[in-house]
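Missing here is one protein chain; the remaining ones are kept as they sit in the complex.
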Amino acid sequence: MSLRYFTNFVLSLFMIAILVFLYTKVQSLNIDDHYEITDTLRQHSSLNFRWNEQVLKTKLSLSSNYDSVTNPLVDLRSLQNKLNTKLSELSVESSSLKESVEQYNNSIEEKNKLIEQFKGQNAIFDNSLRYISTAIEDLVSEIDSQSSSNTKPNPTFLALKSASQTLLRELLEFNQSAQQNLAEPITEQLRILESQKKSFPDTISVKLDAVIRHALVVVKRKPEIDSLLAKIVSLPISTNIEKIENAYTAVYDSRVRDKDFYFTTLIAYAGVLLALLAFIGYRLRNSYRQLNVLNKQLTVANETLEERVAQRTEELSTAYNELKQSQAQLIQSEKMASLGQMVAGVAHEINTPLAYCHSNIDLVKEQLPDIITLFKEFANFPNLLDAPESEQQALKEGLGTIQEAMLAFEKEGSFDEMNLLLEGSLSGLNQISDMVKSLKDFSRLDQHKVENSDLNKGLDSVLVIANNVLKNKVEIIKDYGEIPKISCSPSQLNQVFLNLIVNASQAIEDTGTITLRTYSTNNFVNINIEDTGKGIPQDILPRIFDPFFTTKEIGKGTGLGLSIAYKIIQQHGGTITVRSEVNKGTQFTVSLPVNQKTDFKNFEVAA
Amino acid sequence: MDKKEKVLCVDDEINILISLRALLRSKYEILIATSGEEALEILRKEPAIRVLISDQRMPKMLGAELLREAKKISPGTMRLLLTGYSDLQSIIDSINEGEVFRFINKPWNNQEIRFIVDFAVKVAIETEQAVEKFTNEASDTDPIASASAIPASLENQQRKPPMMGPVDAASVQEETSGAGILVVDDEEGIAVTLQEILNDSVPIYNARTINEAIELLSNHQISVIISETQVANEDATEFVKILKQNYPFIITIILTKYHSADTMISLINQGQIYRYSYKPIQKNQLGLYTRSALARHGTNLHKPELLKRHQVEELKEIQNPSLVSKLVGRLKSLRLKMGF
Partner (left out) sequence: MKIHKVLVTICSFISLIAVFTLSGSAVVESAELNEPIQPLKPRQDLNLEKVNLGKLLFNDKRLSGDNSISCASCHDINKGGVDQLPVSKGVGDASGLINTPTVLNSSLNFRQFWDGRASSLEEQIDGPIHMKHEMNTDWPSILNKLKQDQSYVDSFNKVYKNGLQADNIKDVISEYERSLITPSRFDRYLQGQKDAITENEIKGYELFKRYGCVACHQGVNIGGNMYQLFGVMGDYFKDRGNINDSDLGHFNVSKNEQDRHKFKVPSLRNIALTAPYFHDGSAKTLRDAVKIMAKYQLGRTMPEKDEELIIQFLQSLSGELPAQAKGEKQ
């Protein structure tokens, strides 16, 4: 049971874990983050654009200071930070994202460097460009003032002047155009002027030096600045940002897909769980309903339990009574059967003496009138003696008659016969009275009383009753020992002995002997009933005491005799055992305790 | 002085023999034996023993067995059996195998015994010659006699129905000369079975009530009656007894599911039934009894004196007088018809 609970618990935890997992996966995609990121990227884009704008403005002198070119970096730095932080987690997932961010950062660095360089270069260039016209003006005016002090116009001065003016024009042209090829001649020109510098007076050469230097700056720096600008503009910032966007979008999309997937899975899973819950709920409800029903039943049952118990008890006791009754009936019928047997035997035993007694006495009675006549004649005789001689003849005749009659009687042996008959009758009557006495002894009408009785006498009374079964067929050998009287129910024990003796006799097929042996051991009295009958096979032997077990044909035996015998002996606190050998004989041994504390109340059943 | 007729008394109880001898010796020469074996010895040695009185329960040889053997050795001897012990099987055996003449209950009435013995002796004397002839003839044709050669040593064994060869139907018919069998029973089976057995060689009539039986009797020649003791809630034994009394030729077989020793005894004493069997009866057994009954009937027709040996006592009480008078009337007319 607890294992099942445990696995259930673990299973539910697992399912909840899956749910939580799916949910977190779904939630992990923060849409705000996404908006922030896209926003940030846009800001990057626009900031870079504005930065470029500022740079260009600065170049074109539309912006008077570099704050506008420097400040964007500060903002950009914070934006970069923001972007990096926001994308750091995602960069782990997508190498392309990481790369593109790196590239972008690198581009920014590059841009920054370039812009720094630009600032520096531009400042210098700007100054020189601004100053060059003044410087050239100064040079020209110096040349002019020098020329004015001399009367003769110096051709070199003039040449220088014109060269300077040309230079200015060219420089301006150069500045205006993006063409590179204009630088060459200017540079060449400046070299020439440089070489010529020493040939001029100090005032002029100083100014010329300034012009040359500044012109060089212009010529040299401009392309540099232009290239810087070109580089700045051509920095693949937007590409980088695009890449970032793409990579991020890719990641984001995949995340969205994942999220969608997880979401769908979550929904499905939640659906399944719900269904499961619903199912469980349904089942629970059902089982609760069942429980309720059972509960109600239980309550009802509880309430009616007493009733039903009483009812059942009644039924049970009725059944029990019926059972007892039928048992009693069965026992009774067995008793009746055995009794019947016994009675039949007894009836025959009584019948025969009865017959001849009756006959004899009747016969004797028949003779009586003749004897009475004779007696009367004889009684009359003295009278005849007194009669006159004339009647002597009658006297003689009378005497003669008497003599004849008496002789006839004698001859026929009537007196002997009568004696014999009467004697026979008496003996017959004695037999009958013996039988009745034995019956009385056997039955012991006061059945419930327990008394000290001599089992030897009991056996004898049984033998009398069983006589007709036994006579002429079975030889009885009595081997009675000195046994004390024992406290018992003699009628019941006699029933047992009768049963055993009758069984023994029935086991003997032709002729045989039954030996009755009694002896005492310790506190026990033992009775052996041994026959030389056909014996009991070993496989049947354990069953002979079973109720209704019989080897006789149907109707010839109830099969209860030995089981009742067994019960009676048991109730006496004794034992009944059997030994048998097929075709040799059987020996039953009944052992009864001399003193016993058996509860004789139960004897009703066997009695 | 005339030589006294011989009466043989057999009982294992000597006192009975003493009583019987004392009772009968004035008239008869009483021979006594205490066992069946002894009795048979005497029967073999002594000629013309008119009456045999035997006890039923004797060790070694039961009375019924003794009667059976006595019948063989000295068929002329009238057989009487003392009964004190209602062993139904012994009684039936006495009827079927012993062909007992009378049952005498113990204790007996001295006058009654004297009367029966006198009567039996008289009959024995009268039928002495007829019996001799019958014996000579019957041993061939009486299937029971020829089959009853069961060794005496077999004691207390259940008697199996004797195995019979097929009886010649034609010879049977010869003897019976067309008379039929009346089955008196409210159950059908017997008549049907009988028909199967006899193959319509003999007419079989089935009566479900006694009235029906009487009707059939008056209209047909009946040689054998096979009857139940209780038919349609009426006692059929009285009918059987009256029938035998008035129409001694009828051979009666009782097939009944009601067992009573007293009924059996009375059916012998007052009905001289031929055979008695429990229901259900084996088909073979029924056939055997029927054929034998028919044969006996034939023999009786042949030798009417033998009928004397089966005279019955008169009924002391009549339960159903109207029936009886009706029957008697019918039988009278039948007898006139038959020329008896």
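Lettered A and B in written order, each chain numbered from 1.
The rule we apply is simple: a contact is a pair of C-beta atoms (placed from the backbone, for glycine too) under 8 Å apart; a residue touches a chain by one contact, two chains touch by 3 or more.
Quick caveat: nothing in here was measured; it's all calculated off a predicted structure.
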Touching the missing chain are A
Contact with the hidden chain (one of A:127, A:165, A:427 or A:550):
A:127
Sole touch to the unshown chain from A:18, A:47, A:73 or A:541: residue A:73
Which of A:33, A:99, A:116 or A:434 sits in contact with the chain that's absent?
A:116
Contact with the hidden chain only, please: which subunit A residues?
45, 49, 52-53, 56-57, 60, 62, 64-67, 69-71, 73-74, 77, 113, 116-117, 119-120, 123-124, 126-128, 130-131, 206, 210, 213-214, 217, 233, 238-239, 242, 245-246
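Heads up, the rule we're going with is that only the chains that are shown with their structure count from here on.
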Within the complex, which stretch of subunit A touches subunit B?
344, 347-348, 351-360, 362-363, 366, 412, 417, 420-421, 424, 427-428, 468, 471-473
Quick check: in the complex, which residue numbers of subunit B touch subunit A?
12-13, 15-16, 18-20, 22-23, 25-26, 55, 57, 59-60, 82, 84-86, 106-108, 110
